[in-house]
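Please see the structure below; I have some questions.
Apart from one protein chain that is not included, each protein chain of the complex appears where it belongs.
In order of appearance the chains are A and B, and numbering begins at 1 in each one.
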């Protein structure tokens, strides 16, 4: 294994200006305002909690950012082996100019102060984007997001549809839908029309995708617009809200999901499917640290969907690495199935490495969307993408240059396509 | 990692004359007649289609071979990263004498013409076999194949039983069975006797195995010869054909499968099980590019079978890499369970590497049947086996020579046994 070849390829990949095709950035507050914002990222709070830190110490109302960070550092030594921790150290070095190798109880205040002074600079957002070489960042917008007050060329709207599909029983969600669409929801026609209004607004504001995260048990199912079964289910939801039957909730989830797919196809918005998460498995966990999964899921559950919408691209993320080979093979066969990033619990090097090699050797090169940050704050784009680019460079060096005699140029061209080119083409951005 | 050690081992393994224990070669037309035959292999058509090529361009009736290849090359650049593509480039170099590294839109006609001139030579079949160092190739014969007009020492018959097990409801299948066996199928006794006739003929013509591919939901189940439930099911199939109930179709699948296992044991034919494929998941895909799978399958479904036939060898292939550890462990425990090759969606280096290492370190060495080509045309045996031999050499070098201090000779002996010796012993050929 030639370390220097890997490095040459990494450096080339690292010079590519990125489009980040999935994030949770708030465009009105894209960067952090203190280290507490960064270490409040659920990866750190949930790992600190898992390692022994009581939840109430983390989530006590009213504590100052500095106090919160100080408390966390009583436990963060327990997670200094994790790749998530390496992201934090790396961004501190690259973005804040921290000079050391370790950040711990003895020196965290130095980093805190460094970060404070950087974040206070008026052009911090631009600095971060420039250092991270990011040009555009996809958002994940609530369906009733007004989508105003930000540059939608830089922060690209994306319609998140989880609430519509899975939480329509909640009166609040239906009220929000009513507000956002001007439509009172009584009939399936009302509902379809309301969602149509959302698509029109998102499309007008420059949206480039719609997205949803899906539990392992979900299997999309076709419904006609005017399904008697679905109308009965909707009546139950409207009348009883959260107390509606689970069967009716599921029926409506299926009906709404199918309508969204129809609209996504009509409005030419790729439909990002993020498959496999169970919400609130650990309901007393910290904020955003409560979700896990059942890895017994199969893409065969989506076969009817993929067949029904041949012209709708489905960029797909799977939560568990054991599902990745199915993803490789469904993308190998179905023209409308694409691989999209390395998601959440599979976003660590051991799983990325195995999953990436599986993809690179068996899926057409124009169907692989390499990576997205999934970040809540811009600062995390840099270290997360860096981790991926290192692994991508390793695979290119070892499997393609050494394994198949490819030239550096040819390998870099493949890396560029996976890292950026396909994102441009698939999302037309 | 000593590259040269890997190379030494590879060269030794590469000098071994092969027996290919599973293929779809047509012994009456074993080689290709033009590049269109090679690029018509479903790997290329399905990947080209997946990358964006409309099916009608590929499967338009009446287009010439050259036209078909030219059309494919408009899209094949999208799959030049795949290992399947590397097989094509490699066989072009090794068998046709192509000198370049890349075959693309700009130079495909050179390769086309090279191939044409080679394939036109009267001894092309012998050339390919000699260059590929293949001595015998197992076939996959329909149950009513007359098995005549070819050298069954070179092309070894193998009884494919899929139609008998899964498609007996089709009138055409029962007619074929009637023709092949002389038996009208009304009762279970008729049916058993008809299948017995097939075994006798296959055995007489030198068959060395019977084989079947199985969907993930299938679980073999014992039935007595005279099962009332099965006779009722058969009556339904005979009367209603494809319109028979799914339950009855399943019952007959179970009954027939069990009888075939009994006959395989009686006639001493190893029973190749290829576990895990769902047919026609993408029914509008290209020819042979429609099958996928649900990786949620377990070998526990076969425990009753393995227990019931202790003297029948079951060489087993699994479709998904996530099933491979179960295969390793069932082969570790059950004397009659053997590992057989790396099948289809698991036949790419990332999965072979992981699956092979798991097998080599935990299964008795006399129970590992290393590889088969699964090829439709002889030309593919060379590059597919080469891929496997490289991976086998790597594992021998790294895990055995470096890891356990084995000598080259000892490592090569293990490789030889896995690659060839066990095939001879298990299939008595």
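Keep this in mind: a contact is a pair of C-beta atoms (placed from the backbone, for glycine too) under 8 Å apart; a residue touches a chain by one contact, two chains touch by 3 or more.
All values derive from a computational prediction rather than experimental measurement.
Enquirer: Write down which of B:94, B:221, B:354 or B:416 is the residue touching the left-out chain.
Expert: Here the residue in touch with the unshown chain is B:354.
Enquirer: Touching the absent chain in the whole complex: find that residue among A:22, A:160, A:259 or A:354.
Expert: Reading the full complex, the residue touching the unseen chain is A:354.
Enquirer: If the hidden chain were put back, which residues of chain B would touch it?
Expert: 1, 296, 298-300, 303, 306-307, 310, 322-323, 325-326, 328-335, 354, 357-358, 360-367, 399-400, 403-405, 414
Enquirer: Given the full complex, what residues of chain A touch the hidden partner chain?
Expert: Contacting residues on chain A, toward the hidden partner: 1, 46-47, 49-52, 78-84, 86, 101, 278, 281-285, 289-290, 292-296, 320-322, 345-346, 348-351, 354.
The rule we apply is simple: only the chains that are shown with their structure count from here on.
Enquirer: Cα centroid separation between chain A and chain B, in whole Å?
Expert: 39
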